[in-house]
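Excerpt of the complex: some chains, original placement.
Labels run A and B following the written order; every chain starts at residue 1.
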Amino acid sequence: MIYKHKVQYYETDAMRIVHHSNYIRWMEETRVAFLDEIEVPMQMLEEMGLVCPVLSVSCDYQHMTVFGDTVTIEAKLEEFSGVKMLVSYTMTLPDGRVCCKAQSKHCFMKDGRIVNFKKKYPELYEKFLPEICTSEEK
Amino acid sequence: MIYKHKVQYYETDAMRIVHHSNYIRWMEETRVAFLDEIEVPMQMLEEMGLVCPVLSVSCDYQHMTVFGDTVTIEAKLEEFSGVKMLVSYTMTLPDGRVCCKAQSKHCFMKDGRIVNFKKKYPELYEKFLPEICTSEEK
């Protein structure tokens, strides 16, 4: 799944590059677009009383990005057992250089409790299935 | 009421000054501290089911601020009829120069409806009273 983000001026900092905290936000933008694409949009999840908190993130910054850059973000669903979901992100600059490699781990919760998505919502879980990376793809 | 904010690196932008959107956030920080001071903390309002949305803001930027500056923000409760609340803010740099003059207008809402705070919560409204500026003070 490919998402594009255009760097805004308010995302820069005094080093004249994008502040590193924004990449974490772009990862969220990408996840939201991914969920839209597989037809499990966040808004639908919210109406079902579900939230999808972030359990962990990691980011390797490999090249700076600057105001006006269009960053291409490829997201892959690395793992999703039904309980924990692992997403990886590869961000590239227009010239093809990788600027950031990142991962985020998530679960789904309802009424403050972790939900086994696979068991509780099998028809929705199926929409994730074709997206889960096989080891070959990685 | 005086509040102090130390400028963070992530608040700067590529002009090497504070991004103008952050002043709007400092105004909120100051209001929260003001409500704490008069013992009507936001958390209490939230427990009562009240929210305090922003109806309008305006900001005059008079001097830039940079990373590391400690900005002193003086907030005044200009008007509070019980329905609409007008707050003014004067932000100064350590050397006394004014960097920003601003205003924000608010109401209180419960269950999606505007509340007459004075009528509904007279004992809380009284806590705001001594803070409301008389015309002389302005």
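The working rule: contacts are C-beta pairs under 8 Å (C-beta built on N, C-alpha and C of every residue); 3 or more make two chains touch, one makes a residue touch a chain.
Keep in mind that this is a model prediction, so the values were computed, not measured.
Here 2 of the identical protein chains are placed; the entire complex in the file holds 4 of them.
In this section, only the chains that are shown with their structure count from here on.
Each chain gets a centre from the mean of its Cα atoms; for chain A and chain B, those two points are 35 Å apart. Contact residues on chain B toward chain A in their complex (touch as defined above): 9-10, 12-14, 16, 19, 21, 66-67.
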